[in-house]
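Apart from one protein chain that is not included, each protein chain of the complex appears where it belongs.
Coming up: chain A.
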């Protein structure tokens, strides 16, 4: 299995990214602050606006290093993609499948089924570990209800019905989300899932983590030769990485939601680490952002046994493995796409 390489996070607002030989160089006011060989990197995530040289962009696209630009608050602005590479036959097959409503619906069901089961697993785990403190009755109800959607999902014939089931499941899941929060309950309370801009701390945190996950999934999809913009569940829209959003569905609970909950419950982040703007938007302060990035990066290094491959890999490779499995399925090497189920 491929090795997971490192990610470089550039959080200094006035940092400029340049290239020197095989090195990624970070300059601040013409002074070299940091350099690292490009072959040690999997991706670069840049917060802020100072810039990057076209030569560095070329180096990154040539070496398959994902380079994304986010605003300093973590809103996605853009990413660098090089010339189209990979297997054109595979991509054509992907487009044909995406045009076929039956095939699209089948894959969409896989993504959503895994998403619902993974979010259910999260609630389940909470009920088991904290029997005394949580509202077991409400949780039980939600858990049973979520399990019941599996049947409805299996019968769902088209994308709209699947999206409907997904929406209801998300509603039930997020309405129980506050139960997952065991400390700092007053400061961290989720009224409903919202974004653009997020209006409470949990939403700000979740949105930020989802952006990081989207970056990883998009680059994973590209590295296996699929087109991240053509999805099966999510409809195409210019600039939207629909396939990445598809694969993200099954990864959200375990990768992002769980990390958010852990950070709050362990008090690694606190309420004063967020800034409330006049328009009600809540954004993360710099220290909190760094704390979250560090936790995210550390989490990716954790080793797990992949449920389908039954092979030990680091958690950060899961997006790559899922993209690879999807590519194999589209290529006809495996019967069906096995989504990522995690207990």
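Simple rule for what comes next: a residue touches a chain if its C-beta (ideal position, glycine included) is under 8 Å from a C-beta of that chain, and two chains touch if they have at least 3 such contacts; residues count from 1.
Operating definition for what follows: contacts and distances are computed from a predicted model.
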Per UniProt record, name of the chain withheld from view ["Ferredoxin-like protein", "Assimilatory nitrite reductase (NAD(P)H) small subunit", "Alpha-ketoacid dehydrogenase subunit beta" or "CRISPR-associated endoribonuclease Cas2"]: "CRISPR-associated endoribonuclease Cas2"
Among A:9, A:111, A:177 or A:232, the residue in touch with the chain that has been omitted: A:9
Selected from A:18, A:36, A:90 or A:182 as touching the chain missing from the view: A:36
Residues of chain A (touch criterion as defined above) contacting the omitted chain: 3, 6-12, 15, 20-23, 26, 33-37, 39-40, 290, 293-294, 297-298
